[in-house]
Structure formats: structure tokens, C-alpha cells
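Removed from the display is one protein chain of the complex; every other protein chain stays in position.
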Amino acid sequence: MTTFFQLLIYGIQLGSVYALLALGYTMVYGIVGMINFAHGDFLMIGALSTVFLTTAFTNTTGTLSVLQVIAIILIAMIGTGLVGVIVEAVAYKPLRDRPRMTALITAVGVSMFLQNFPRALPFIGPNPRPFPRLFPLIQYNIGGVTITSTQLIMLVLSLLLMIILYYVVNKTPLGAQMRAVSMDKDAALLMGININIIISMTFFIGAALASSSGIFYASIYPQVDVYMGGWLGTKSFIAAVLGGIGDIRGAMLGGFILGISEIFATSINSNLGYMIGFIVLILILLFKPAGLLGKFSIEKV
Amino acid sequence: MKIPKHLSKGILPVLGFAAIYGLIMLLKSFGIANNYHIQILMFAGVNIMMTLSLNVVNGFTGQFSIGHAGFMSLGAYGSAIITTLILKPSVIPSSMQIPVFLMSLFIGGLVAALVGFLIGLPTLKLKGDYLAIVTLAFGEIVRAGLRLVEPIGAARGMIGIPTYANLAWIFAFVALTLFVVRNIIYSRYGRAWIAIRDNEIAAEAMGIDTTRYKIISFTFSAFIAGVAGGLYAHVVSFIQPDTFSFVKSSDLLVFLYAGGSGSLTGSIVGALLLTALPEALRFLASWRLVIYALVLIIVMLYRPKGLVGGYELPFLRIRRKELYEGVTESTVQDAEEGE
Partner (left out) sequence: MKKASQLLLTILAIAVFLSACSTGSPATPAEPEPQADGEKTGETLKIGVVSPMSGPGATAGKYITNGVKLIEEKLKAEGGLLVGDTRYPIEFVYEDNEAKEETTTNVYQKLINQDKVIAIVGPDMSKAILAAGPIAQSAGVVAVGTFTTNEAVTQVGDYIFRACFIDPFQGRAAAKYAWDAGYKTAAVIYNNADAYSKGLYENFELAFTELGGKVVEVQAYSGSDIKDYNVQLTKIKAANPEVVFIPNMFTEIPLQVRQARELGITAPFVGGDSMDAPEVAQLAGFENIAGTAYVSAFSPDNPDPVAQEFVKAFNDAYGMNPNSNAVLAYEATLMILESIKNAATIDRKGIRDAMASLKDLHLPSGTITVGPDRNPIKGAAILMYNAEGVPEFVVNVNP
């Protein structure tokens, strides 16, 4: 029984990472209608910039205080958010009225660029780097199950971010505008909403969330390299579709389902763990073709 | 000089292919081209076939398949199992090598087509992005599944596949594929596919069984991809499940859309150029993929219809007028007769 709970904890830990990443994916899809294959690389940018920021901070002061950790995380998130805005402005905006596949291929190119450009820079390079310890590591043993303070802090922070996002999208004017654009871009334009700003904001938030996901992921698995985002991005895409793409609660749900099922499947067979995400996806789509919380939009003729 | 139409679409292209092949062989004997170039051309040939196969589904039928590498791997493993594990070179007489090779390619294609059919049945009812994600999942499930099968080397891969494929075979197959694909696009199937692509609801309303034709498109495309995969296996002599991952699928998507979907010439150009480009950029060392990525982004930003922009070489051209003449009557008739 303790093994079950231990695995559950690992599953929730991994799930929160997937959930944060899936949120950004689903937001961009819902509001702009494009699958941003480069999304996973925002995760990498967040993690990598945290490594460098920490080095910069510790050079001046030695060890990190709580305030500094918060500062580092915020700077990383804002920085990555800005990268997201720039990417959208340069590579995706010109293609907004083009067929979807064009933007998709461009996203492939952007992803390749985001991975290989830092790699080519001499001070980054392709080698994995250790991720600094941002959160204190204290192990708590509850009934045979080990939980670390890192896990608790991460879980709390992830839930906090998700709640903040939910609030912003559903209870603020900005959120209302975002929802309007996702429902009908042209109508929103006619209502006087500045589409460009909304889309930029969407990318900013999505990339910032991805970068926080990267920081948490790297805190669990403290090995960072320029390629770490690609595969995670694909998995979070699966999580987003599983939960119903375009729906924020769906992304969160999908992320946790994916994380938990992956950990449990690995305990049975490591190859199964590899496949489980796709199998769960197909099973869900067979019974709920729009994903767990998704709704099909009516195709008007 | 006016070339009679049946000639320009028939014999001349074949002669043209043979001429290009002859030229390459000539260059090789002079030492200007060497095995390295030949290998690049062989990879490019396989990629052209794969891109044509993807073009059938994504370009002409307007569907959204992003896991096509899965079909390639089924064909690769299917044919490799026959030539490497069952009918090994050591157990068959050398005169039988070519027939075994061709048979293995055919079987590889069949395996891929069968799986394509089985996948197509339930999923082609999905639309747009959901179809995409399912094809992606399918590609990855095939890969993860192959990693489990020990007799074919599991995740470590299969080595020692006899290198039956040479440039002549690749040329022949590419030519054959172009011929078949072009003619099928020109046929009633192709017209149905293009109708589905242009406006699925209208096509359905006109009596075209869209699901049936989508499945046919998918299965046919999977067969070609399977044969291409088999050829690939017999070029590199070593395959592993991870070669056919989503990275490969996205490479194929890039070839297709950067070249121009819906255009057979675009598939040739896209696959050819983008296979050669990373090799040509080798001198850039660690900046190689950065430049490649930038080239890709720039192409998509400034030529979003693809490098050739929908253009077709004369012998590949399908004039829309010919296509749509009598499309309503004949296609509806065919559907009513239940063919």
C-alpha cells in the first residue's frame, strides 16, 4: 500500500509539470488556433536561464535567500514570456491568415532554432548542466511514504499558478477578451478588442507558464540541456488533447492523468510507461472524441 | 516542335529518368560523383517517395496525418525481417536475391497498408486536429511497440540488413511511384480526394462517400510509405525503432509543406533539397542546424505555398479543367453503382 502512495506522489509531481506545460499549449491553441510545436522549448529556456541566473546571484552573495529564489523564478518566467512574444511577432503573426499547416511547419523551424542556437553558443553548448537547488530538501516520512519539501513546495506553487491563471482567464477583463478572441476572432475584432495585444499576451503567459514548468521539472530531475524540451512538449500536447484541447481545466486534468499513469505504468514495465500516454489518449478519444472536457465546435457551412 | 501529348506524358519522362540516372553513373565513373553523393541521392529518393505518400493524404485529400513515419517503420521492419531473418542471403541462392528483395518490399508495403486500413477505419471520422493527434499517437505506439519485440532487436535495432537497394532501384521506384500517384490523382479516386479536400461537406452532399475515399487514400499512401521504408532499410543496413520517431514524421511534413503540398513537383523538390541541405551545410559545424532552421522559417514566411508554389512539371501536370469536367455526374454515378 505504501508503494501505491509513493508512486502516487511521484505521479502527482510529474503531473504538475505536464499540467503547467499543457496549459500554455492549450491556451495558444484555443486563442490562436495553432499547435505551437516550439512550446516545449520555452520550458528549456526557463530552466536554462535559471541556471545562469542562479550562477549570477550566487556569485554576488554566496547562498540564496528565499527572496532571491523568488526573484530568479520571476525573472526567468518574465524573460521566457518575452521570448514567446518575440517568437510570435516574428514567426507566427505574418502567417495568421495562412493555412494552418504553414504555421505548423514554421513552428517546427522555430523549435529547431530554439534548440540549436543556444547549443551553438560557446558558453552554453550541448552538454547537460546540473540544476541548482532552489528549494530546501527536507524529507518527511509519513507512514512509510517519503515526501520531500521540494515536492510540497512545487505542488503548492504549481496549484497557485493554475489558480491564478484560472482567475485571470475567467474573472478579469483581460481574460474576457481572451475568451472572446478564442470564440470568434472576427467578432472580437468588431467589438473593438485589440487582437494583436491579446495574442501577444497569450503567448507571454503560455511561455511564462512553460518556463515555470521547466524550473519545476529541473528541480525534480536536476539535469538541464538544450534538448530537454522537445519530447516534453509533445507529451504535454497529448495531455492537452486528452483533457480537451482549448480548455484550461482540461489541460490541468490531462497533465495529472498523464503524469500519474506514466509512473504507474513504468512500475509494471518500463516500456509500458513509454507507451501509456498514447494508449490512454486513444482510449479517451475513442469514448470522448473531443477529449475529457472538450466540446466539438459546430462546423458551419 | 509540338510533342504529342501521349508521348510527353508517357515515354519521354521515363527516358528523362533513365537519362538522369545514366548521367549520374557517368559522373561516378569520372570520379566527380562518389558513393557519398550516391548515398545522399538514395536517401533523397526514399524521402521523395515518403513525401509523395504524405502528399496523397495531406496534400490531395486534405487530411492531417502527422505520424507517417509509423508506416515507414512497418514497411522497413516488415521487409527487413524477410531478407535478414527468414530468407537470409546465406540460405537463398544468389539468383533469388532480387526476387526476394522485391517480394519483401511488397510485403512491407502490404503490412503498412493493412495497418493503415485498420487505423483508418475508426479514426478517419475524426476531424482536423484530433485526427492529427491520433496519427501522431499511432506513430509513437508503433515505435514503442517495436521496441518491445526482442527477435528484431528491440530498442537496439536490427543490424546486418543486406544492402540490396542501389541507386538504380531507388530511381526505378521513385519513377514508378510518380507514375502511379499521378495517374491515380487523375482518376476518379483522385477527383474524389480533391473534392473532399476542397470542401468535405459539399462533397458529402454530392454523394461522395467521404469516409470510404479517405480510407482508400490512407491505405494507398501507407502502402507507398511501407515500400519506401523497405527501400530505406536496404540502403542503411541498420534500422531501429527510434529512427522512425516523430522527428522523422515532422521531417516529412517539412519536406511536403516546404516543397508545396498538392504539387508532386513540390514533393520532389522539397525532399531533394532538404535532404541535401544538412549535408551541404556540414562545414558550418554547430551552426548547421541553426541555419537550416532559419532557412525553413524564411521559406515558410515568404513562400508559404511552398518552394515551387503549386507548380507542376509538364508531365506531372493535372489540368484542373480536365479534372472537374463531369465530376458531379460521373462521381455520383460511381457512388450510386456502389463501386
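Per-chain residue numbering starts at 1, and chain names A and B are given in the order in which the chains are listed.
What we mean here is this: a contact is a pair of C-beta atoms (placed from the backbone, for glycine too) under 8 Å apart; a residue touches a chain by one contact, two chains touch by 3 or more.
Note that the structure is predicted; figures quoted are calculated from it, not measured.
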{"item": "Residue among A:41, A:88 or A:225 that touches the chain left out of view", "value": "A:225"}
{"item": "Chain not shown, touching residues in chain B", "value": "32-37, 39-40, 147, 154-157, 159-160, 163, 236-238, 240, 242-243, 265, 269, 272-273, 276-277, 279-280, 282-283, 285-286, 307-309, 311, 313"}
{"item": "Footprint left on chain A by the chain that the document does not show", "value": "3, 6-7, 10, 14, 119, 125-130, 137, 139, 146, 148, 220-223, 225, 227, 231, 263, 266-267, 270-271, 273-274"}
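Basically, only the chains that are shown with their structure count from here on.
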{"item": "Computed distance of Cα centres, chain B from chain A, in Å", "value": "34"}
{"item": "Chain A-facing residues of chain B, complex", "value": "58, 122, 126-127, 129-130, 132-134, 136-138, 140-141, 144-145, 147-148, 201, 246, 250, 253-254, 257-258, 261, 286-287, 289-290, 292-294, 296-297, 300-301, 304"}
{"item": "Residues of chain A defined as touching chain B within the complex", "value": "29, 35, 37, 91, 94-95, 98-99, 101-102, 104-106, 108-110, 112-113, 115-117, 119-120, 126, 234, 237-238, 241, 245, 271, 274-275, 278-279, 281-282, 285-286, 289-290, 299, 301"}
